[in-house]
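Down below is the structure, laid out as structure tokens.
Of the protein chains in this complex, all but one are displayed in their positions.
Take a look at subunit A:
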């Protein structure tokens, strides 16, 4: 077992070390023997799904909730979306509610699964908290809830329930902030320079989304507080990620789609500052342009993503959320700066995000096998860490 634990085969998006359930260890840990191993693990109970489930699945909820928000924003009367508005307004409001409900159901299902996993597989959850990629995805359910709250057609922002829900969703974010940001500069094994990777930007996005919703509710101070938390750590993280220390090179090739998070963070910051300062001023524009530039930079490098595109996996869902947030920011930009180019930009980006999300849904429906996990990514990692020290 010891020699297997030391072999990190990074072709899979998990760290594919033989699971505890397998007595005959397939030491390569690749997914090539999926049928045989799936049959082996299928023989164990359904609880093994819980073991293999991880917080990365919340990417799906992130994508769907942000889509709901995008549709809501496009349908707003203030949006001057010439070509889009005619399409968007013909779609009955029933469709928006349907989309919102689907997003809510998906999110609730995933949360339920994760809760059950917490109770029954607590060791896995602890291992996940310790993992440099997994710990960031603990922010994802709260971000999804906040976006759903923003997109809800049932509540208005000045409603009391709305505010209570905001508090309920933001407090976990702040708690996680204290834990993870504190680790960055105090804890021995988890310095920022060692653990920084593109998924760390989800922590920043969490703060910024909280600030965005708070500003829309009218709570300016809380909004500015969360915004400053987010933007400061974003600055530090941006520099660190660009420097690409050797220690931070631990992202497996299958997880390359998370590079799109580089686009999401400045766009979210732009949206947040827009709602705090009530106008799309120069700072917002600069953040939006930065994310546009990063989008162009990533899109012009298809070779970076080639390896991860060979097999469908839940990591592909990482493409959708950043594109949607970029489209949202483009919508705000077009509202403020009237003109042909901003509108075209908004049109193109919105269409792109819708197409990508639809494609991902189709893929998920067709390849459900692939999306379910095959390995327990965290337990054995924990054991490996425990025994290797």
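As a convention for this text, a residue touches a chain if its C-beta (ideal position, glycine included) is under 8 Å from a C-beta of that chain, and two chains touch if they have at least 3 such contacts; residues count from 1.
Note that contacts and distances are computed from a predicted model.
You can't see one chain of this complex, but its UniProt record names it "S-type anion channel SLAH3", from the set "AP complex subunit beta", "1-aminocyclopropane-1-carboxylate synthase homolog (inactive) like", "alanine transaminase" or "S-type anion channel SLAH3". When you scan A:285, A:311 or A:367 for touch with the missing chain, the hit is A:285. Of the candidate positions A:147, A:165 or A:241, contact with the hidden chain is made by A:241. By the touch rule set out above, subunit A reaches the unshown chain at residues 235, 238-239, 241-246, 259, 262, 282, 285-287, 289-290, 292-293, 296-298, 300-301, 304, 337, 341.
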